[in-house]
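The other protein chains are all here in position, but one chain of the complex has been omitted.
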Amino acid sequence: MSDQQASDAARTGSDVPVRPRENLRTVAMRPVLETPRWWWPAVSVLGAIVVLGIVAWAVQVADGLGVAGYNDQAFWAIYEANLVAFIGVSYGGAVVSAILRITKAGWRAPLTRIAEATALVTLPVGMLFIVPHLGSPQRIWELVWPPYWNLSSPILWDFFAVSTYLLATIVFFYLPLVPDLPIAAARVQGREGVRMRACRVLYRALGGSWEGRASQRRLLEGAIGLVAIMIIPMAVSVHSVLSFAFASSSRAGYLETILPVYFVVAALYSGIALVVVAIAAARRLFHLEAYIHPRHFVRLGFILVALGAVYLYLTFTEYLVDGYSGTADLAAWVHQVVVGRYWIPFWFYFLAAGVVPLVLMAVRRTRTMAGVVAGSSLVVVAMWVKRLVIVIPPATEPLVRSPLAAGGVLAGDWGTYRFTWVPISITLAATAAIPLLLLVLFRFVPILPVTEMEEMETYEEEIAEAVEITAGVPAPGIPASLARGAPGAYVNRPLGPPASAFAPAPPLGHPAPGGPPLGGPIAGGPLDGPATPFGGGQR
Amino acid sequence: MRAVARMVGTRRMRSLGLALAVILGGTAGAVVPLATAAGASGSSPSMTLRATGTQARVPSVVLVARLGGRASSPATQAGVSVTFSVGVDEFAGRPRLLLGSGTTDAAGVARFVYHPTWTGRQDFVASVTDATGTLVAQATTTFVVTAAVPPTLSAEATRPDGTLGRYVVGVLLAILVLLWIVLVTVLVRVHRVAGRQPRQAA
Partner (left out) sequence: MRGRRATTGRSTHQLGASAGAPDVPAAEGAPTSVTPDEADRAERSTPVAIGRRGFLQGAAIGGLGLAALGVLGGSLEAAASSTSASSTATKAARQWAMVIDLRLCNGCKQCTVACQTAHYLHPDQTWIDVFTMRDTAGQAYYMPRPCMMCEDPPCVPVCPVSANFRTEEGLTLVDQSRCIGTRICMNACPYQARYFNWTTPEPAPRQPFPQEPAWPVPQVKGTVGKCISCAAMLPSGKVPECVADCPMGVLYLGDLASDVAVNGMGTTVVLSKFLADNDAVKFKESYGTHPRVYYILGHGQDLESDAETS
């Protein structure tokens, strides 16, 4: 191990004190190096579901979109809702990684890789819904054939925006990965197997000459900062343009100026929720408890409810204003959604993604990891349902003055739309594809951003030492329920004044699962304001 | 200028001794004398034709129908309502478009000023019916209309934001291209520094 450490030291550069961090690196590389017993069964089941979706799509191609329950009234339904929902959940990566990076929220570090990976896999899956959405998928090439382009079309700009966002997501996944690649390469060194060889080729091709030199690091940091800033307006633009596809009509419920904001907030909201779920699953499955702590979830939970509250507010204003106006079609649409035929899904959204997360975070007993994960799971599902409520009612609404409230030509619970096995299978397949792709992805890349965490750790260590020297205060007691078995790295923002931030250092660099409940302040509020000195256990 | 007036007689018409001629004159701004010949058929009375025109500021065709004939007296020729119509070529079967009607004066002349709305060869018909609606006299003529009243209904809708949209699209495209250039540049630069792997082969 000594030569290993030496090579690590060489890579991290000379200006940073080098300490052995075997534990972090081992944990981060464990999914790559070891195959858990559940891996193959899980991949098989997920793969089978994906195959089912592909079969369903083949049936749809053969028989036409009619088998998906569409008709001339319900011309847009589940695929369009899925397109919005799946691209939406990719926003979690942008938030956790980019926004928290720009705001220098140090605690985000262990979460970024998983969040970025979630974005990386959900975005292409969401984009793939263009294919079943199209009536003539064999002509999809026309979208990239400039002579056919109609630049006044929102859909074309959807395509542009999502493609650009995909590129940015790939770049944003790749850049922070670069310094980890030599570390990972050292770990797969000398191992046998096709996958190990593939890993070596991959690491070499993508980051083989990374040495952690100061010039390299400057370049990389600049690039990450630039892309982190770029990706936020791009994320906003993607869902704005998606909403334009709906809003570029005269339909009540689509023609809304609130729609772009509504879509963007919904995407951020569901994105954070999915990141929470993904992180919880990864933490459990890959044993990341030492690095991803309950308080991470609680902090994400606060972001979650903040976005959820904004979304609830937007929903309220939308329906209030439209319903209040008394304009026949708007009033009828609001009536249908709120108390009419769509009331069950609407109120399901209201409870599951509106009220429950707020309550979970408001009540101290449920403001826990379990509470946040449960709430996020609900939000992911409920926001998908909400997208159905956004997409389907205005589409199925008859436009030649029909008394919607009295029944009109709408028939069932979803208007004229009928859910059939085909779109449900395809939706399930896409849902299964996300964990499947994540499982595969983490067979090749370290699940934790090793370099970033190590740098953060070093920084915090310095701060902690400074605290120790200047104050000489021992660690305050941490309520066990809030700081279950975790050392205190990555907890506080480096922005805070050093003296207020940290308890005396735990044995940094040697965090052990189930170690002593040491550490910095725990989540006392959204993003943990810098107010509580010495650990802030006293709220 | 060619104008042909043709007398079409029916038995009833003949018995009434009515004759009808259509005289066409035109057009915009200038009086163009038009002389056409009308042929009488059978026992129909003789026809007289007169060229007329107008000083109208819009393109006009003056249709002049003259009732005449042996059996008719000035008393019976006056006050007869003559309807004028034109065959519409653009529709199959050339349906007749009713233009309007004129009443004959004491000389048996009915005038109608028609402002054509399309150009080209047009077939005009003048006809007289009796109280029961039965056709008693009819005459047709062909005339080439060279100027037509501009249509009033087919103004194309315009959008004030059409031009603006073009610039918006241009700006957005520029932003898009810029984004791609920046992203690809970042990718390439970082990869060039980090990814190229000459020495550290495993």
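Read from first to last, the chains carry the letters A and B; within each, the first residue is number 1.
Assume a residue touches a chain if its C-beta (ideal position, glycine included) is under 8 Å from a C-beta of that chain, and two chains touch if they have at least 3 such contacts.
Please read all numbers here as calculations on a predicted model, not as lab measurements.
Peer 1: Given that one chain is not shown, what are the shown chains it touches?
Peer 2: Computed over the complete complex, the missing chain touches A, B.
Peer 1: Touching the hidden chain in the complete assembly: which of A:N23, A:S163 or A:S249 does that?
Peer 2: That would be A:S249, which touches the missing chain.
Peer 1: Among B:A78, B:V144 or B:V182, which one touches the chain that has been omitted from the display?
Peer 2: Answering carefully, the residue with contact to the hidden chain is B:V144.
Peer 1: Contact with the hidden chain only, please: which chain B residues?
Peer 2: These residues of chain B touch the chain that is not shown: 1, 26-30, 32, 57-59, 88-93, 95-99, 117-120, 144, 146-163, 165-167, 169-171, 173-174, 177.
Peer 1: Which parts of chain A are in contact with the chain that was left out?
Peer 2: 63-67, 70-73, 75-76, 133-137, 139-140, 142-143, 145-156, 159, 245-246, 248-251, 254, 328, 395, 398-403, 408-409
Quick note on the criterion: only the chains that are shown with their structure count from here on.
Peer 1: Per the contact definition, I'd like the list of chain B residues that touch chain A in the complex.
Peer 2: 165, 169, 172-173, 176, 179-180, 182-184, 186-187, 189-191, 193-202
Peer 1: Touching chain B in the complex: which residues of chain A?
Peer 2: Within the complex, chain A touches chain B at residues 151-152, 157, 160, 164, 167-168, 171, 174-175, 178-179, 181-182, 185, 188-189, 200, 203-210, 215-216, 219-220, 223, 226-227, 230, 234.
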